[in-house]
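Note that this complex is displayed minus one protein chain, with the remaining chains in position.
And now, chain A:
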Amino acid sequence: MGDWMTVTDPGLSSESKYISQYTSETKMSPSSLYSQQVLCSSIPLSKNVHSFFSAFCTEENIEQSISYLDQELTTFGFPSLYEESKGKETKRELNIVAVLNCMNELLVLQRKNLLAQENVETQNLKLGSDMDHLQNCYAKLKEQLETSRREMIGLQERDRQLQCKNRNLHQLLKNEKDEVQKLQSIIASRATQYNHDMKRKEREYNKLKERLHQLVMNKKDKKIAMEVLNYVGRADGKRGSWRTGKTEARNEDEMYKILLNDYEYRQKQILMENAELKKVLQQMKKEMISLLSPQKQKSRERADDSTGTVISDIEEDAGELSRESTWDLSCETVREQLTNSIRKQWRILKSHVEKLDNQVSKVHLEGFNDEDVISRQDHEQETEKLELEIQQCKEMIKTQQQLLQQQLATACDDDTTSLLRDCYLLEEKERLKEEWSLFKEQKKNFEKERRSFTEAAIRLGLERKAFEEERASWLKQQFLNMTTFDHQNSENVKLFSAFSGSSDRDNPTVHSRPRQKKPHGAPSGSPVCTSKLTKSLPASPSTSDYCQTRSCVSEYSSISVLNTTPEESKPHQVGRECTNQKWSVASRPDSQEGCCSGCSSTHANAHVEKDDLP
């Protein structure tokens, strides 16, 4: 950098030649700078840049530096820092926008470069680690290769040794074989020699024997003799017979007789054995036929040719055999028949047994799957049956229900039953029925109450009439007397109380309870009442849906409003009071559940209203 600085100073003075040189220099220098930057950390780099730039441009050489920069930038393809010169003479002006653009672009470039650099660095690191890894792998593989090579060499060595051994053994074997052969030949030669010697010796021995025999026998040895007190008789009591040709023939005959006897005996034994075996065979055959006959029918059903024909053959054979008394025939004639039929049957039996075996093995192999399948078929049939039955039962139930409902419909309102039938499930129906009965009761009560109220109203009317009459008379009196208002007021109050007292008298038990609590009619009581209602809702026995309760609440509130209004405006609207009174009374009888019952009543009413809807 210092070097570069020294170069710049003279360069800055004047000539363009220098500048060109300069550019070449700078072209070199940033690259070197860059390389240095790569080596250095980013912070000192920026500092360096700063210092460098501060050193680069001074108060004096602004123009030069600008022009230098312009040149540099233009060489790098940036737009010129100067404004488009109109004339060559006129001094070009620095375009600040261009400068800023250039700077921005440069900064962007710088950032890009930095990013690229970072990327390159990370990649470099990655590559370095990869390289390390690969080198490790390489080393390992090399080791493995080495070991395997060593192993291979060892194995080859062993192989070679074994081959060597094998060769040796082969050699030994060959030698042994040779030895054996040699020994055998020796044995053979020895044997022949021995035999030869033996023969020679035996001949000699025989000669000697002969000679000895001659010597011993020809000497007329007196010693060779038998001293017997007296000759004994033969064991069989017969006398000895002369040796003649006859006796020889007789002996022959006897011998042959003995042999014949023996052979006859053996033949008899063999015959007996044969007979027994035949018996066994026949029995076996019979048993086989009896065993295979059920199968035969099956096979016939199946129209299986091979087994069918065989079995029919068997049948024929059996018939033949039973017809002919084959027992007495010699084996040759019967043998083929018997053996063939037995063979056939045996084949059938074998195949049958094999089949059974296969089945058994299958069952064993598949565990209980096969059985499951079989039972599943049954199951399916069964389930189908059952489903059918269920269907039938359902239908029956339906018809019964319909009948019942028709019966009910005849008893109940047609509209409601139809509605019930259509809209509700059985449970609901049941519940609704209960409710219905409850409502009915309530309705009855209402009717009763209404009656009492009408009576009371009649009475009231009568009283009012009387009152009116009284009033008229009183007014007449007053009109006549023209006394003070106070008296009149007190009279009025009295009148009111009398009225209330009359109403109390109608149903005193009902009236006492609402008094313990707050009267529904009180304007402040309405919110309390709603809250209570919501509270008591879960406990309510004939719970209707929340929305219903809500509607009921709203109803109630409206009722309460209604209730308040008559009490407030009672003195003014007497005619309306009469109808509204119904409501207030209806809410009264069950103060605790009153709201509920009231709500239910409203609910019922709503229902009734609803019923009218469709």
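The rule we apply is simple: a residue touches a chain if its C-beta (ideal position, glycine included) is under 8 Å from a C-beta of that chain, and two chains touch if they have at least 3 such contacts; residues count from 1.
We take it that contacts and distances are computed from a predicted model.
Per its UniProt entry, the chain excluded from the display bears the name "WD repeat-containing protein WRAP73", taken from "WD repeat-containing protein WRAP73", "Aspartate aminotransferase", "60S ribosome subunit biogenesis protein NIP7 homolog" or "EF-hand domain-containing protein". The hidden chain makes contact, of the residues A:107, A:125, A:258 or A:472, with A:258. Among A:108, A:164 or A:198, only A:198 touches the chain left out of the display. Residue-level contact of chain A with the missing chain is found at 184, 187, 195, 198-199, 202-203, 206, 209, 212-213, 216-217, 219, 221-236, 240-241, 243, 247-248, 251-252, 254-256, 258-259, 262.
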